[in-house]
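As you look at this complex, bear in mind that one protein chain is not there, while each of the others sits in place.
Labels run A, B and C following the written order; every chain starts at residue 1.
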Amino acid sequence: MIDKFVRSVAEAMAGIEDSSTVLVSGFAQIGEPRALVDGLIEQGARDLIVVHNTAGRGREGVARLIGEGRVRKIICSFARSRGSVLFEEIYARGDIELEIVPQGTLAERIRAGGAGIPAFFTPTGGGTLLARGKETRVIDGRECVLEQAIRGDVALVEAWRADRWGNLVYRDAGRNFNPVVAAAGDLTIVQTQNVAELGELTPEVIVTPGIYVDRVVHVPSGDPPVVIS
Amino acid sequence: MIDKFVRSVAEAMAGIEDSSTVLVSGFAQIGEPRALVDGLIEQGARDLIVVHNTAGRGREGVARLIGEGRVRKIICSFARSRGSVLFEEIYARGDIELEIVPQGTLAERIRAGGAGIPAFFTPTGGGTLLARGKETRVIDGRECVLEQAIRGDVALVEAWRADRWGNLVYRDAGRNFNPVVAAAGDLTIVQTQNVAELGELTPEVIVTPGIYVDRVVHVPSGDPPVVIS
Amino acid sequence: MPNWKPWTREELAVRVARDIPEGWSVNLGIGISTLIGNYIPPGREVILHSENGIVGMGPAPSPEKLNPWLVNASRQHVTLVTGASYMNHADSFGMVRGGHLDLCVLGGFQVAENGDLANWSRSENDRAPAIGGAMDLAVGAKRIWVVMEHTTKGGEKRILKRCTYPLTAKNCVKRVYTDLAVIDVTEGGFVVIDKIPGISLDQLEELGDAGLRSETGVAGRDGLR
Partner (left out) sequence: MPNWKPWTREELAVRVARDIPEGWSVNLGIGISTLIGNYIPPGREVILHSENGIVGMGPAPSPEKLNPWLVNASRQHVTLVTGASYMNHADSFGMVRGGHLDLCVLGGFQVAENGDLANWSRSENDRAPAIGGAMDLAVGAKRIWVVMEHTTKGGEKRILKRCTYPLTAKNCVKRVYTDLAVIDVTEGGFVVIDKIPGISLDQLEELGDAGLRSETGVAGRDGLR
């Protein structure tokens, strides 16, 4: 019987090696696999390349992973965001490498990684600073940039519901990078708010087929924080 | 009020110009917009480039469009299939141009067209006849082929349910090329088996957001044919 | 002192909202332009897209209806309208880059008369900027409208012959809404289609670094006045 559930976050994170590329889903704290990131901090792998939309906010999650000196390189679309204190300090010291990627290109590079497309041309970034040092080509009159796929040794995902095959659905804006990241990991690890019996998630509504998923851990962490600005 | 419903197939097909590239969805007669293809035959546009998984079967649908001499070029993955009589005749006479594309590359090229990716490298076809005359590059030790996006002047789609915004869901294996084709048409025309009130199709289950859709016509044509081989 | 009163942020948002026709699909970027969503005239169906995979955003929720799982790309809590749907991030930006949005309204640092936009970095030496989805939106939407103050608080000009800051995208801006004027970007350069009462075309031109024509006449440094 296929059963991808593991009993603890520690079990979910077992075996992640130093120097791994780790994809971390989530957007604006929604659909972000915080328990798994904390588990990665606990687990101890270092010299990581982390791929996430931001360089972290505050002193938790990806920011803490960076703050503890475990990240060799961050690939993100927002390096400097409100409260990215830990990143700023370490970046100022030259202790982390930064690759800034337009957000849509970041999503597409991860999608390409999952879909076996090694590289693609995109008009995004054509004629800008971000095209420097990259192969470019004019296609249909527009300057396009050749971008490489991103694949993770590890992919960290938060789902709303999961079954034992690893079939996943997401909640509201918690979908964001999750289905894309889930498909692009050699080892895809999921924390899920809820557990479903096989068959409860019906064929028409499953967003991520379990084929993409390796391990699932039940983490009923509840709603993301409400921030009123 | 946004209302993409039109009252007839004729109205749905109005304005399609000669020399258009027409994407036709469907796989093995399931999710195939047959009424719209018949409408296109009726409508009269010619010198078309048709993109479809096959060169048609029997004497109906895409096969009939080809048989009536209206197709200048067909882009497909199966040219010769059971009963592709009309295509064979016309191809033997040299009256149609054929571009054979591996099925996954065909789907990905249409997806790229809809997603604004002008070209991509793929390992599919590397080192084979189909790479001849194409730009190739070894990436991570594999010979990859540069493939161009396909975008349609017109995209023909069959949905299971549609609402007045053009939001769509599909039935079972009737999904196939439909969401990909729907996103890649400058003019996307949908025939739907059922009509839904706005809001009946909920945010988590909508497969094709109405933004991709221009016209919808209600064609309750019923189940696809059952073929027992 | 000038004898004119600049449009407020709210007035500007109302004006932009008024100019969006029914049926358009629109991304409101992040920052000031998100305000516009609150001013779409009632009954006019405009479909708002957010980069994080939402089609059909509604206005901010009342506190008791707040859904913690539903935010826009500025991390403001929002609602859905009837007919809304979710997509993943790759599909969402595929929709953007594939030219399926009728309009994207962005903030700006500088706009040039050739349509170039700079809105993400004030210096090539900023080594850790926040680019987000601005470049994708700028190359992808069918048209880009920029909402910004006509000059910086320090008086630096932003309506220019050529941008001096790093570009977000080339030749993408179709219209600029400032606190002083509404200016179309055309093949022939900037064309003022509206301005606040009390300001002349010459005065407006002095606040920028590029020639301006008016919608009805022709004006500006190009010598055609």
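Convention: contacts are C-beta pairs under 8 Å (C-beta built on N, C-alpha and C of every residue); 3 or more make two chains touch, one makes a residue touch a chain.
Since this is a predicted model, take the numbers as computed values, not measurements.
Shown chains touched by the hidden chain across the complete assembly: A, B. The omitted chain makes contact with just one of the residues A:26, A:61 or A:114: A:114. Touching the omitted chain from subunit B are residues 27-30, 55, 77-81, 87-88, 91, 98, 100-105, 107-108, 110-111, 122-130, 142-143, 170-180, 207, 223-229. By the touch rule set out above, subunit A reaches the unshown chain at residues 1-2, 111, 113-117, 163, 165, 167, 183-184, 198-199, 201, 203-204, 206, 209-212.
The rule we apply is simple: only the chains that are shown with their structure count from here on.
Mean C-alpha positions place subunit A and subunit B at a centre distance of 33 Å.
With centres taken as mean Cα positions, subunit C sits 30 Å from subunit A. Per-chain Cα centroids separate subunit B from subunit C by 35 Å.
For subunit B, the set of residues touching two or more other chains reads 115-117, 203-204.
In subunit C, the residues that touch at least two other chains are 86-87, 90, 93-94, 96-97, 139-140.
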